[in-house]
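With one protein chain held back, the other chains of the complex are shown just where they sit.
Note that the chains are named A, B and C in the order they appear, and that numbering of residues resets to 1 at the start of each chain.
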Amino acid sequence: MDAIAVMLITQGIHGLAYGMLLFLVASGFTLIFGMMGILNIAHASFFMLAAYFAFQIMQWSGSFWLALLLAPIAIAGLGILMERLMLRQIRKFKLGKAVVLFELMLTVGIMVCIEEAVKNLWGTDPEIVNAPELLRGLVQFFGMTYPVYRIFIIGLSCSILLLLGLILFKTRLGNVVRAAVQDADMAGALGVNVPLVFTLVFGLGTWLAGIAGVAAAPMLTVFPGLANQMMLDSFIVVALGGFGSLFGAFVISMLLGELTAFGIQFFPGYSTIILFGFMALVLTIRPSGLFGEKE
Amino acid sequence: MKNSFRKWLLWAAILAGLYTAPVLFGVFELNLLLGASIFALFSLSLNLLLSFTGLLSFGHAMFFASGAYGTALVLTRLDGCSLLSAIFVGAASAVLVALVLSPLLVRVGGHTFAMLTMAFSQIMYATVMKFSHLTGGNDGMSGFPIPPLVIPAVGLIDMSLERNFYYFSISILGLSAWVMWFFTRTPFGSIMVSIRDNPDRVTYLGFNVPLSKAIILGVSAGFAGVAGSVYALFQNMVSVDGVLGPLSSFTPLINCFIGGLGTFIGPVFGTGIGTILLELMSAHPEQAQLVFSLVLISVVLFLPGGAIMLYWKITSRWIVLRNKFQTAILKGNHES
Amino acid sequence: MKSIRALFPSVIYFCLLCLYIISGLDTEPAIAFTPLKADFSTYDPNKPEIISGDTIKVGLLEPFSGQSAAAGEISNWLLGWVVHDINSQGGIMVDGKMKMIQVIKGDTATQPVVAKRALQRLILKDKVDLFVGTAGSHIAIIGNQMAEKYQKIFMNYSAYSVHLMNAQNFNRYTFRTCSTTDINAKALAYYFSKTPIRKFYILCQDYSYGQDFGASIKKALEEFVPDAEIVGEVYHPLWLKDFAPYLSKVQASGAEMIISSDWPPDSWNLMLAIDQMGMNIPVSGQFFDDPRMSQNLKNKKAGLGNTVVNFHLCNVETELNSRFNKIFHDRYKDNEKVQIAWPSGVVGGVIGHFYWLFDVIQRAGTMNTEKIISTWEGDTYESFSGKLTMRKCDHQAVMDMFVSPLVSPSKWSKTGDGLGYQDHGIRIPSDIVISPCPEGLK
Partner (left out) sequence: MNPDRKQPRNMLMTKRLNHYFGERQVLFNISLEIQEGTRHAIIGPNGAGKTTLFNTITGKYRPKNGSILFKGKDVTGFKPDKLVRMGLGRSFQINSTFAGLTTFQNLRMAVLARKNIRFNFFRNLDKMQPVTDETDTLLARIGLAAERNLPAGLLSYGKHRCLELSLAMATDPDLVMLDEPAAGMSRIETHQMVKLIRELTHNKTVLIIEHDMDVVFSLADRITVLHHGEILATGTPEEIKANQDVKDAYLGETKVGNAA
C-alpha cells in the first residue's frame, strides 16, 4: 500500500478511537439529559476524575485492570451521591421552571469544584499512567503498524456499547429505563419507581464516563485540563445528535472523531469555528438535534 | 413616608460613600472597588436575561468582550476619538452582535439557549484568535491611549489620574444601572417578566414575543458592552482569556446566584461578596476557585434566594420575602 | 582627678567607636554572599522561613492557580533556593543595612487581568521593591507596563517572545535574562547545520509563543541551513490531548526531525504519543528533556535523538556548574516529589539568573531603582554555564546557548542508564545567536 493510503487508514482508526471514547462520555451525558432533563455540565469532569482515580489506584496496586474495574465504580458512586444528595435536594424546593437554572448552576459549581479539588490533591503537573504490558506495542496488519492500546480502546468501547444495547433493548430493566427516558411522568403513572431509575441512570451515565476516563488515561497524560475539550465535544455530540438520543450520539461521536482526525489533515486551525457554527445552525433549525426524538 | 425617607437616606449614604471613596482609600482599594463595580454592571445586564426573562446565557461574555474590543479597537485605530464616543462604539458593537445573533437566539429558550450562547461565544473566541493582527490574539491589546473627557465650558479632564477616572466611570456605571432598573419598571419591563412566566400567553395577548426578546437581548448586550468598554479603559487592556475565557461567562452567573435570583439588586451583592471572598483568599490563590465553587454549590443547595434571602431572613422579613421570592421566580408555571 | 573622671565617658565612647570601626572593617568581606554556600539539605520551598521587619521585598509574579500552576510552583522553588542561600548568609547589604530577602507571591492564573490585579497588589499594597516573572508573553507585557508605570525593576526570566523588548514595548525598568525564540531557533539551526538532518516538520502550539517560535525557526533555518526542507508546518490547539492524528501526518511527510515549541503537558503528550505509535522521529525544542517524561517512555527508540536547546544545561562543563550539579544531586537524587536527579536546563539557568539579580543589587548597594538600573546595564556576571552580559540597548541578556541531543544510556538520567543528555553539551557562542539591537533602541 502506498504511504497516502496508509496514512488515511491510520487517521481513520485514530478518529474511531477518539470517537469511541467520546461516545462513552456522551452516551451517559445524553441518557441523563433525556431522562431527567439535566444538562450535567460536570459530566466530563467525572471523565477527568476517573483518569486520576486510575492513576492513584495504579500507584497503590500497580494493576491497570484493577483500576479499570474500580475507578468507574467509584465514579458511579460519586455520581449517585451527587444525584441523591444534591440534584434531588434542588427538586425539593419546588422551583417550577427555574429549577433548570438551578440544576445547571449546580453542575457548573460541581465542575469547577472537581477541577480545583483535583489540582489541590494531585497538583497541575501531568501524571502518566502506563498501559499494561499486554497492551503495549504495535500490531501489524495489511502492511501497516498500529498501537495495540488504541485497538483495545475501540474493542472495549464496542463491547460496552454492545452490553449497553443489550441491557437497554433486551431486558425488562432496559424497557423501564427507556420508558422513563421517553416520558418520566407516564412511566411513574405506570408504577415505575422513577426516582430509583433516575439514580440508576445517573450512576450508569457517570460509570460510562468513568470507563472512558480510565481507558483514556494511558493514551494521554492525566492533567486537570483533560475535561475541557471533552466537555465541549460532548456538548456538540449531544446537541447535534439530539438530546436523549443514543443513536444520534453514536453517529455524531463517530463523525466528530473522524472530523477531528481528518480536520487536522486537511484544514487545521478552523475546526472549532466549523464545529460550533454547525452546532449553532442545527440548534436553530432543529432544536431537537439531527436525531432528536422529542419535540 | 418614613419608609421613603429612609430610602432617600440610604441613597444619600451610598452616594456619599462612593464620592468620598478616593479620599478614604488608597489606589489599590479604589481599583478594587471600580473593578467590582464594572462586574456588578456586567452581572446586572446578565440578570436582565436571567431573572427577568428567564433565559440562562452561557455566553454573555461575548457581549462584554464586544464592548471591550470595540472600545480598544477604536482607540487604537482612530486618532482623536473622544472618550464618550469610544464607550458608545463599545456598547454599539455589543448591541450589533446581539442583533445579528438575535434571529437565531430568540427562537429558543432553556437548555438550547444556554448551549447556543455558549457555541457563539466559542466561535467568537476562535474568531478573535484568528484575527490576531487586529485583536492581538493571546497577547491582547494594551497600552492604547485614553483620551481626556471633554466637558463644554469646563474643559478637559485628564483620565490618567486615578481619581478622575474613578469618578467618571462610577458615574457611567451608576447611570447605566439606573437606566436598567427603570427599564424593568416600564410597560415593556412587565412584558419581559410575562415572557419569563408564560411566553405562549404573551403571544396570545397579541405581543410579538420574538421581537420583544430581541429588544431585551439588545438592551442586555448593550449594557454588558458598556461594562466591557469601561473595563477596557480601566485595565487599559483587553485580552482574549480575560474577557472570553472559560470562566468569564460563568463569573457573572455565579454572582447573580450568590446575590439572589429574582431581584434587581441581587447581582450587586453577589459581586461584592465574590470580590471580598477573592480578597480574603489572596494569600492562597490556588484555593480561591475551590472555595468559590463550594460557596456556589451551597447557595444553590441551601439558599436558593442567595444573599438577599439571607439578609431578609436575618432582618426577619422572611415571610414577606418568601412570598416575593416565590411569586417572582420560583413558582413559575406550577401546573407544568 | 575630677577632670579625669569627666574624661572617662569620652574615652569609653572613643574605644567603642574604634571597636565599631575595627569590627566593621573585619566583617566587610563577609557581607557579600557567595552562591551555593548554604546548607541545602533542609531547603523546602513549601516551608519558607518567616521573615519580617525591614526586608528586600521581591514579588514573584507567576501562575499559582489555573492550568499552568505547575510553572508557578517551579519558579517558587527556584527563587526560594537562591533566597534560602542568601538569607542563610545573612542577607544583602543595602543602604547600609543587612537585609533579608522576602518573597511575596502574586498569582497571575495566566490571565492578564488577574496578573494586573496581582501586580497592583504587590506594588501598591505589599510594597515590593522589585518583581520577577513570568510564564506567558501576554502576562510579561503587563509586567513591562506596570514596571514602567510604577518605576519598579521587573526581571523577566521566562517570557521568550521577541517583541517584548522591541522598540515599542521596551522600557528602562524591565530586564530580560532568558533567551528569546529567535535566539533559541538560531542556536538550534546552527546545530543542525553541523548535522546531516535536513527534513524538518514544525509542530507548534497555536499560541503566541508557538507562532513566534515557528516564525523564528523558519528564519533561522533559512540563514544557517539553506538546504533544509520544511516538510510540514502545523499549529495545534493548546493542551491538545490526542497527538496521534498529527503524528500520522508527520510520519507521512517523511520528516527526519520535529521542531516543537510545546511545553508540559503538551510536550509530554507528544512524546507519549510518539512512544505509543512506535515512531522514531526525534523532537527538538526547549522542553523535550524532562526526565519525568523520559522515564515513562516504553519504546526504546522514542525520545532518542530529541534535541534540546537552552541557555543552560547541566552537562555544560564549568567548575561552578559541576559544584552546582553536585549540590543539587545530593539534595534531590532520592527525592520523590522532585523527580529529577540533575538540574534540567531551565532549573539551573533560572537559578543562575536569580543569583545574578541579587549580585547586581549587592553591588549597587542600595534599593534605589535608578542605581540598580545603572549597575545592571552592561553588567557581566559569571554564572554556572558561563558569562552573562546585560545588553544596554534593549536589556536583553547576552549569553552562550547550549544544545544537546538525548542519548541512552546517559549518565545524566535519574537511574544513570536511561534516556538523558549526552555527556557534554554543545556550546554555541553568543555572537552567533544574538540578534542586533532592535531598531530604534540604543
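Odds and ends about this structure:
The rule is simple: contacts are C-beta pairs under 8 Å (C-beta built on N, C-alpha and C of every residue); 3 or more make two chains touch, one makes a residue touch a chain.
Here the structure is a predicted model, which is why all the values come from computation and not from measurement.
Although one chain is not drawn, the whole complex shows that of B:Ser132, B:Thr203 or B:Ser282 it is B:Thr203 that touches it.
Within the full complex, the residue among B:Leu83, B:Ile191 or B:Ile308 touching the omitted chain is B:Ile191. In the complete assembly, the contact with the undisplayed chain comes from B:Phe183, out of B:Phe88, B:Phe183 or B:Phe264. In the full complex, the hidden chain is touched by chain B at residues 182-183, 185-191, 193-194, 196-198, 200-209, 212, 215, 323, 326-336.
Going forward, only the chains that are shown with their structure count from here on.
If the chains shown are joined wherever they touch, the resulting network links each chain directly to all the rest.
When C-beta pairs in contact are tallied for each pair of chains, A-B comes out on top. One simple way to say how far apart two chains are is to compare their mean CA positions; for chain B and chain C this gives 40 Å.
Rounded to a whole number, the gap between the C-alpha centres of chain A and chain B is 33 angstrom. Shown for chain B are the residues in touch with two or more other chains, namely 286, 289. Among the residues of chain A, those in touch with two or more other chains are 119, 228, 269, 272.
On the side of chain A, the complex with chain B involves touching residues 33, 37, 39, 86, 89-90, 93-98, 100-102, 104-106, 108-110, 112-113, 115-117, 119-120, 228, 232, 235, 239, 243, 269, 272-273, 276-277, 279-280, 283-284, 287. Interface residues of chain B, counted against chain A in their complex, comprise 50, 54, 56, 104, 107-108, 110-112, 114-116, 118-120, 122-123, 125-127, 130, 246-247, 250, 253-254, 257, 261, 286-287, 289-290, 292-294, 296-297, 300-301, 304, 329-334, 336.
The touching residues of chain C, when paired with chain A in their complex, are 65-70, 73, 206, 234-237, 239-242, 244-246, 248-249, 251-252, 264-265, 268-269, 272, 276-278, 292-293, 296, 298.
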